[in-house]
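Excluded from the complex is one protein chain; the other protein chains are retained at their positions.
And now, chain A:
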């Protein structure tokens, strides 16, 4: 035990003497949590709209003002011809073109119907899709208003109709930040727990200090524990910092209990530290460790359900997400923070992550050979 205490003392000394690590520990969570949630926004805003109005009537003006006042569209040009509007798309200035044909008002009034044309720049699929959909729903709304003005509906609708009302549970305003911030926090904890730990062990290999340790009677498991415990503590520390930032910056307070989060994080860190140890046994230099980590991080982030929902992935990708520990912690964080789930509700995730911890640590322990 005395040896372990000295190993820990040495490890913490080194960590606190390395300005780069300190910066990563204190600055990274704050910056990432302050910036990323704003950038990772699913709502499409600022769709650039170019209008080709051949009608110039009060109806067309009403339509255009309705579209622009929605807040989703920037009217960047108002043209007389479709070609001029399409030119804007070609120059990448406009995302959507709305063409209002000549005699638009006249046909509506006389023939009770009118046509409109929407052309969408589909290079950015998400923006095109949502931009087009927003525009369609605004036009539908406009259509209803026009009809309301002319037709006096009977008090009871002659046809049966089903009206749907929905209410959003757990996140009533569908604030995507409530959804993103806990996920980003998980990524941060993962990075510290696995990759900083891996780099630290590989550094000892690279500098040659591990040789010097290996000729001493220090036991293998003490050395590993001496490496893992500091990063376990750091991981929980980053989690605390992150939860503070989410409260101060976004006002997000977990509905569930902090204890649930910390219990899960403590087990999760065991699994992720095992992964870090495994990376360190595979890499001989810090550069190699960096590259392995970078590759794994990409997979972790993209196949964890952080940005895109797992249910919409192809089946094979859904299987990969099942082998990604990050997936479960993101699930748990969202469940506890938004929904207030307790330990019993996340028991499945707890069992799975314990499985990860056992498998990864055993694997790492086997491949870590004290005799180089």
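The rule is short, and it goes like this: a contact is a pair of C-beta atoms (placed from the backbone, for glycine too) under 8 Å apart; a residue touches a chain by one contact, two chains touch by 3 or more; residues count from 1.
Everything that follows uses one rule, which is that contacts and distances are computed from a predicted model.
Protein name for the hidden chain, per its UniProt entry and selected from "ABC transporter ATP-binding protein", "SusC/RagA family TonB-linked outer membrane protein", "Cytochrome bc1 complex cytochrome c subunit" or "Acyl-CoA dehydrogenase": "ABC transporter ATP-binding protein".
Annotation: of A:71, A:125, A:172 or A:217, A:217 touches the absent chain (contact as defined above).
One of A:6, A:170, A:258 or A:319 touches the chain omitted from the figure, and that residue is A:6.
Listed for chain A, the residues touching the missing chain in the whole complex are 2-3, 6-7, 10, 13-14, 17-18, 207-209, 211-218, 371-372.
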